[in-house]
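My structure is below; once you've seen it, I'll send some questions.
As you look at this complex, bear in mind that one protein chain is not there, while each of the others sits in place.
By written order: A and B. Residues from 1 in each chain.
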Amino acid sequence: MSTAPPPQVKSLSCPNCGAPVVIRGFATTLSVVCGNCHSILDAKDPNLAVLQQFQAAERIQPLIPLGTRGKIRGDPYEAIGFQVRTITADGVDYSWAEYLLFNPYKGFRYLTEYHGHWNDVTMLRTLPEVGTSGSRPVAKALGQTYRHFQTADARTTFVLGEFPWQVRVGETVRVMDFVAPPRMLSSETTGSETTWSLGEYIDGRQVWQMFQLPGSPPRPVGVYENQPSPFGANLKEVWMVCLFFLAALLALLLFFNVFASKDRVFSGSYFFSPRAGQEASFVTDVFELKGRTSNVEFSTRTDLNNNWAYFNYALINTDTNQAFDFGREVSYYFGSDSDGSWTEGGQNDTAMVPSVPSGHYYLRVEPEMDANAAGVTYSISLRRDVPTWSYFLIAALLLLVPPIFLTFRSTGFEQARWRESDYPPAVSSGSSGDDD
Amino acid sequence: MSTPANCPNCGAPIRFLWSSAVQTVCEFCHSILVRRDVNLERVGKVADLPPDSSPIQIATEGSYRNRAFQVVGRILYEYEQGGWNEWHAIFSGSSSGWLSDAQALYAVSFAAPIAGLPPVASVQRGQQYNFNGVLYEVTCLTRAHYRGVEGELPFEYWNKDEVLFADLESHDGRFATLDYSDPQPQLYLGEMVEFDSLGLKNLRQFEGW
Partner (left out) sequence: MRHPFYLVYCLALLGATTLAEYRGWSLTSVNEMKDVPKSVRDNPGAYRAHYMFYPRHIGGK
């Protein structure tokens, strides 16, 4: 029933320099910028009175050209305004870009961009509760808790296009960011009011797709405040799997320990003394190794004192003529010096012969000693199917490698994130250096 | 539902969309007409309304929380940073509600008959009040002035000079307004809504959209 004609896009001329000025936001636009002479004009004035003229050190080109339309969550939006805002921290200026997107039915939303990191920002329709958690401020809204990242004074340093408020270069607002990656709550406070907005991190490639922009988006540098961690949920899953399998390994270890037969299949005691010309080697009686192919534990116990002995062993199968050949050195020394008494080595030795098939075996033993040694009394004891734990230990360590590695990577990522905040992590020995 | 009558100023036929309308505006001569018993009394004239971009218009239909409504009137406000519309919507059962549109941020609210409202002098930003058991905080104080009316309203409203509005929000998405247009403060309770949730039909057209 409204008799007014449908609102139309207005094409006007800048009163200062004559360049064309377009108003796409219909009556919502309050100020519009002449891109040519950088005059901010009053959009409500039929003569477009100049409200401010600013100097720009360089002509900044918005990555999304004004007037471009894109689809966000199925709705078309047009980029009608562009501003660059700057904060100064420790004497360094940090600037980011904001794109004002307009749909006459759905209203306004923003896309912010900083060093290749993009955020989809809308006005928050509920008032967050601000409190503290530990020693840091938090904001709670929509069932989520956001941690305070940064408070800074942001000043507008460059504008293009149109705005539904009276924009001025140099106007400053106090901004507080609270993060819960991939989301962020930001409050902007001027003298009279505080407005809250909700940002969601999006990939630059998504923006390029939304607006069908040519080329590719700028590559992101560093970690942005609400950038989601690529590790996040994965890390929890990986640790859960790790713990499960560690438990499984433990169960397996216990199982093998209980069911190993540990059969003592042979034992004997001997005396050896090196005599020139005398044959040192001898063979034992035949004994049986039962059960499945498994290991054989060789224990050698000696009475060495400040001496060494070398035992050549061969475990020979009488049926298959197969032999397992190895040697074991046993040495034991002791004494005392200014630090007290010391010992080195041991009188006993244990070795494992792996994967010995069952069957009838005998041992061939050939001891060796220093030609001048007095001799050694020793005993040999063989046990069949003895449980070991070394493989379990190796497996457990290998199991832990990926989750520990991922945890390091994840911690590094989070440290890179918080390094840019008001709460930088304590400086460790040397900076990480990788800005990826 | 529609009671035929004639504009006392220009004689044009006035059709009411809402039987309980207290005030309406003649489409042709823009006279503000107030219903007194059976007759319509002319109390003033509305200046030309400024160009505005609300997608809502008189006769727009929609639904809020499963209750259908039709827009029958509006009040325009202007303040230092722009303007907004309060669209008067009639819900089934003939009750009045308000759909506010401020730069395409929408809220639906209803007049709440709560006594003991804070006087205008005591309201400040950050102040908290409890209405119907819900805690609200004052987020914004707006000094606005009336800019115009259109269509049917549930009360007489025109030529208000400066009026103070206090916007309040709760932590669970509720929205409230304290309206200090009249000596007696009026409270409206409601919530901010998404455009899509209203299922609006018969909206205004925009060039190129």
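The working rule: a residue touches a chain if its C-beta (ideal position, glycine included) is under 8 Å from a C-beta of that chain, and two chains touch if they have at least 3 such contacts.
Source: prediction; values computed, not measured.
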(request) Could you tell me which shown chains are touched by the chain that is not displayed? (result) A
(message) Among A:88, A:281, A:305 or A:411, which one touches the chain that has been omitted from the display?
(response) A:281
(message) Can you tell me which of A:153, A:237 or A:303 touches the chain that was removed from the display?
(response) A:237
(request) Out of A:96, A:165 or A:310, point to the residue that touches the absent chain in the complete complex. (result) A:310
(request) In the full complex, which bits of chain A touch the chain not displayed? Write them out. (result) 233-234, 237-238, 241-242, 245, 248-249, 252, 256, 279, 281-283, 292-296, 308, 310, 312, 314, 316, 321-327, 329, 333, 344, 351-356, 362, 364, 366, 368, 370, 385, 387-388, 390-392, 394-395, 398-399, 402
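One rule holds in what follows: only the chains that are shown with their structure count from here on.
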(request) Could you give the separation in Å between the centres of chain A and chain B, each centre being the mean of its C-alpha atoms? (result) 53
(request) Provide the residue numbers of chain B that touch chain A in the complex, in ascending order. (result) 27, 49-53, 55, 57-59, 81-82, 103-105, 125, 137, 139-141, 150-151, 169-173, 192, 194-196, 203-209
(message) List the residues on chain A that touch chain B in their complex, please.
(response) 1-4, 6-9, 25-28, 30, 76, 103-108, 123, 125-129, 140-141, 164-166, 192-194
